[in-house]
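One protein chain omitted, others in place.
Moving on to chain A:
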Amino acid sequence: MLDAHSYLLGENALVVALHTDKPSPSEQRRLFALTVSLQHSNAFLDIVPAKASVTAYLADPSQYQYWLKKAMLLWEESEEVAFNVQTHHIDAIYGGEHGPDLMDVAQRLNLSAKQVVECHSEYTYQVEFLGFLPGFAYLGTLPDPLQLPRKSTPRKQVPKGSIAIAEDLSAIYPSSSPGGWHLLGHCSHTLFDPTANPPSLFAPGDKVIFIPNKEGIC
(Lines give C-alpha, C1' and ligand atoms only; values in the text may rest on other atoms or scores of the structure.)
Protein backbone atom coordinates (compact mmCIF):
# COMPACT_ATOMS: atom_id res chain seq x y z
CA MET A 1 0.00 0.00 0.00
CA LEU A 2 1.17 3.52 -0.76
CA ASP A 3 2.36 5.54 2.21
CA ALA A 4 1.37 8.90 0.70
CA HIS A 5 -1.02 10.52 -1.75
CA SER A 6 -1.12 13.74 -3.77
CA TYR A 7 -3.98 16.16 -4.29
CA LEU A 8 -4.69 19.71 -5.39
CA LEU A 9 -5.67 22.15 -2.62
CA GLY A 10 -7.59 24.99 -4.24
CA GLU A 11 -6.44 25.83 -7.75
CA ASN A 12 -2.66 25.80 -7.56
CA ALA A 13 -1.40 24.13 -4.39
CA LEU A 14 -0.06 20.65 -5.03
CA VAL A 15 0.04 18.63 -1.79
CA VAL A 16 1.93 15.40 -1.15
CA ALA A 17 0.61 14.12 2.18
CA LEU A 18 1.69 11.07 4.17
CA HIS A 19 -1.03 8.78 5.45
CA THR A 20 0.34 9.15 8.95
CA ASP A 21 0.14 12.28 11.11
CA LYS A 22 3.36 11.38 12.90
CA PRO A 23 6.08 10.65 10.35
CA SER A 24 9.13 8.62 11.38
CA PRO A 25 12.51 10.40 11.24
CA SER A 26 13.22 8.51 8.02
CA GLU A 27 9.93 9.64 6.44
CA GLN A 28 10.69 13.18 7.51
CA ARG A 29 14.10 13.09 5.82
CA ARG A 30 12.39 11.80 2.67
CA LEU A 31 9.97 14.75 2.81
CA PHE A 32 12.96 17.13 2.90
CA ALA A 33 14.49 15.23 -0.03
CA LEU A 34 11.20 15.61 -1.92
CA THR A 35 11.22 19.35 -1.14
CA VAL A 36 14.68 19.60 -2.70
CA SER A 37 13.74 17.71 -5.87
CA LEU A 38 10.62 19.87 -6.27
CA GLN A 39 12.81 22.98 -5.84
CA HIS A 40 15.07 21.78 -8.66
CA SER A 41 12.12 21.63 -11.06
CA ASN A 42 11.62 25.45 -10.99
CA ALA A 43 7.90 24.78 -11.53
CA PHE A 44 6.75 26.30 -8.22
CA LEU A 45 6.37 29.75 -6.68
CA ASP A 46 6.86 28.39 -3.19
CA ILE A 47 7.39 25.00 -1.55
CA VAL A 48 6.25 24.61 2.03
CA PRO A 49 7.11 21.47 4.00
CA ALA A 50 4.97 20.83 7.09
CA LYS A 51 4.50 18.10 9.70
CA ALA A 52 3.55 15.25 7.37
CA SER A 53 3.29 16.90 3.96
CA VAL A 54 4.90 19.11 1.35
CA THR A 55 2.80 21.76 -0.42
CA ALA A 56 4.11 23.24 -3.66
CA TYR A 57 2.45 26.26 -5.28
CA LEU A 58 2.36 25.78 -9.06
CA ALA A 59 3.66 28.65 -11.20
CA ASP A 60 1.52 27.30 -14.06
CA PRO A 61 -1.68 25.83 -12.57
CA SER A 62 -2.62 24.20 -15.90
CA GLN A 63 0.24 21.71 -15.30
CA TYR A 64 -1.45 20.22 -12.24
CA GLN A 65 -2.31 16.81 -13.66
CA TYR A 66 1.28 16.19 -14.70
CA TRP A 67 2.55 17.29 -11.28
CA LEU A 68 0.02 15.22 -9.29
CA LYS A 69 1.64 12.13 -10.84
CA LYS A 70 5.20 13.42 -11.08
CA ALA A 71 5.28 14.47 -7.41
CA MET A 72 4.30 10.93 -6.38
CA LEU A 73 7.08 9.46 -8.54
CA LEU A 74 9.54 11.89 -6.92
CA TRP A 75 8.25 10.81 -3.49
CA GLU A 76 8.76 7.11 -4.29
CA GLU A 77 12.27 7.85 -5.50
CA SER A 78 13.13 10.23 -2.70
CA GLU A 79 15.82 8.80 -0.47
CA GLU A 80 17.12 9.96 2.81
CA VAL A 81 19.99 11.65 1.04
CA ALA A 82 22.07 14.09 2.98
CA PHE A 83 20.97 17.47 1.71
CA ASN A 84 22.57 20.78 2.54
CA VAL A 85 21.86 20.98 6.27
CA GLN A 86 23.10 23.85 8.38
CA THR A 87 23.70 23.42 12.09
CA HIS A 88 22.97 26.41 14.33
CA HIS A 89 24.35 26.77 17.87
CA ILE A 90 22.04 28.92 19.96
CA ASP A 91 23.44 30.70 23.00
CA ALA A 92 20.61 30.22 25.52
CA ILE A 93 20.09 31.85 28.91
CA TYR A 94 17.74 29.58 30.86
CA GLY A 95 15.52 30.49 33.80
CA GLY A 96 14.94 33.59 35.90
CA GLU A 97 13.47 36.58 34.04
CA HIS A 98 14.69 35.02 30.77
CA GLY A 99 12.64 31.86 31.22
CA PRO A 100 9.69 32.74 33.47
CA ASP A 101 8.05 29.30 33.10
CA LEU A 102 11.11 27.16 33.86
CA MET A 103 10.30 26.59 37.56
CA ASP A 104 6.64 25.84 36.83
CA VAL A 105 7.56 23.41 34.04
CA ALA A 106 10.10 21.65 36.30
CA GLN A 107 7.48 21.27 39.02
CA ARG A 108 4.86 19.91 36.64
CA LEU A 109 7.33 17.41 35.19
CA ASN A 110 8.71 16.35 38.59
CA LEU A 111 12.19 17.45 37.61
CA SER A 112 14.61 20.03 38.92
CA ALA A 113 15.13 23.21 36.88
CA LYS A 114 18.68 22.03 36.16
CA GLN A 115 17.39 18.69 34.84
CA VAL A 116 14.94 20.47 32.52
CA VAL A 117 17.79 22.62 31.15
CA GLU A 118 20.07 19.59 30.74
CA CYS A 119 17.40 17.61 28.96
CA HIS A 120 16.42 20.51 26.67
CA SER A 121 20.01 21.36 25.73
CA GLU A 122 21.56 17.91 25.28
CA TYR A 123 19.38 17.11 22.29
CA THR A 124 19.93 18.15 18.65
CA TYR A 125 16.69 19.45 17.14
CA GLN A 126 15.64 19.57 13.52
CA VAL A 127 13.59 22.35 11.93
CA GLU A 128 10.48 20.41 10.90
CA PHE A 129 8.89 23.43 9.25
CA LEU A 130 8.29 27.16 9.72
CA GLY A 131 4.97 28.91 10.29
CA PHE A 132 2.95 31.03 12.74
CA LEU A 133 5.31 34.04 12.34
CA PRO A 134 8.06 34.85 9.83
CA GLY A 135 11.11 32.87 10.95
CA PHE A 136 9.21 30.83 13.59
CA ALA A 137 10.64 27.31 13.32
CA TYR A 138 8.97 24.22 14.78
CA LEU A 139 11.87 22.23 16.31
CA GLY A 140 11.37 18.53 16.72
CA THR A 141 11.30 16.39 18.55
CA LEU A 142 11.27 17.50 22.16
CA PRO A 143 12.51 14.68 24.46
CA ASP A 144 9.62 12.72 26.07
CA PRO A 145 10.29 13.81 29.68
CA LEU A 146 9.75 17.48 28.69
CA GLN A 147 6.48 17.08 26.82
CA LEU A 148 3.45 18.86 28.24
CA PRO A 149 0.37 20.61 26.77
CA ARG A 150 0.31 24.31 25.93
CA LYS A 151 -0.49 26.80 28.67
CA SER A 152 -4.22 26.99 29.38
CA THR A 153 -4.13 30.81 29.09
CA PRO A 154 -1.82 32.16 26.39
CA ARG A 155 0.38 35.18 27.16
CA LYS A 156 -0.64 38.41 25.45
CA GLN A 157 2.99 39.22 24.73
CA VAL A 158 5.87 36.75 24.51
CA PRO A 159 9.19 38.63 24.23
CA LYS A 160 11.25 38.33 21.04
CA GLY A 161 13.98 35.69 21.44
CA SER A 162 12.06 33.55 23.96
CA ILE A 163 12.95 29.84 23.89
CA ALA A 164 9.78 27.87 24.41
CA ILE A 165 8.32 24.36 24.50
CA ALA A 166 4.85 22.85 24.00
CA GLU A 167 3.71 19.31 23.25
CA ASP A 168 6.49 17.54 21.31
CA LEU A 169 8.13 20.73 19.97
CA SER A 170 10.48 23.52 20.91
CA ALA A 171 10.74 26.95 19.26
CA ILE A 172 12.26 30.42 19.50
CA TYR A 173 9.98 33.48 19.06
CA PRO A 174 11.56 35.56 16.23
CA SER A 175 9.50 38.61 17.20
CA SER A 176 7.28 39.44 20.13
CA SER A 177 3.76 38.07 19.74
CA PRO A 178 0.96 36.49 21.74
CA GLY A 179 1.76 32.85 22.51
CA GLY A 180 0.74 29.84 24.56
CA TRP A 181 4.06 28.02 24.86
CA HIS A 182 6.09 27.58 28.06
CA LEU A 183 9.08 29.94 28.20
CA LEU A 184 12.29 28.25 29.37
CA GLY A 185 14.90 30.80 28.33
CA HIS A 186 16.01 33.51 25.97
CA CYS A 187 18.53 34.09 23.19
CA SER A 188 19.64 37.21 21.37
CA HIS A 189 20.18 35.74 17.89
CA THR A 190 18.36 37.52 15.02
CA LEU A 191 16.02 34.88 13.63
CA PHE A 192 14.25 36.98 11.02
CA ASP A 193 15.48 40.04 9.12
CA PRO A 194 13.36 41.03 6.12
CA THR A 195 16.29 42.97 4.62
CA ALA A 196 18.63 39.93 4.65
CA ASN A 197 18.88 37.19 2.06
CA PRO A 198 17.66 34.67 3.10
CA PRO A 199 15.48 36.56 5.60
CA SER A 200 15.25 33.63 8.02
CA LEU A 201 18.14 32.15 10.05
CA PHE A 202 16.47 28.74 10.02
CA ALA A 203 15.39 26.79 6.95
CA PRO A 204 13.37 23.56 6.93
CA GLY A 205 15.65 20.61 7.73
CA ASP A 206 18.32 22.64 9.60
CA LYS A 207 19.76 21.34 12.90
CA VAL A 208 19.60 23.39 16.09
CA ILE A 209 21.63 22.93 19.28
CA PHE A 210 21.05 25.01 22.43
CA ILE A 211 24.18 25.90 24.45
CA PRO A 212 23.31 26.95 28.04
CA ASN A 213 24.89 30.30 28.91
CA LYS A 214 26.53 30.65 32.34
CA GLU A 215 24.40 33.71 33.07
CA GLY A 216 21.39 31.46 33.51
CA ILE A 217 20.68 28.03 34.95
CA CYS A 218 23.05 25.46 33.46
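Here, a residue touches a chain if its C-beta (ideal position, glycine included) is under 8 Å from a C-beta of that chain, and two chains touch if they have at least 3 such contacts; residues count from 1.
Here is the rule we go by: contacts and distances are computed from a predicted model.
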Point to revise | Chain not present in the shown complex, as UniProt names it (candidates "Biotin-dependent carboxyltransferase family protein", "Branched-chain amino acid ABC transporter permease", "Hydrogenase accessory protein HypB" or "Two-component system response regulator KdpE") | key: "Biotin-dependent carboxyltransferase family protein"
Review point. Who touches the missing chain here, A:L8, A:C119 or A:L148?
Key: A:L8
Study note, to complete from the structure: Contact with the hidden chain, among A:A4, A:A33, A:I47 or A:V158, goes to A:I47
Review point. Since one chain has been left out of the picture, which residues of chain A touch it in the full complex?
Key: 7-13, 15, 17-18, 21-22, 45-53, 55, 57, 61-62, 129-138, 175, 177, 192, 194-195, 198-200, 203-204
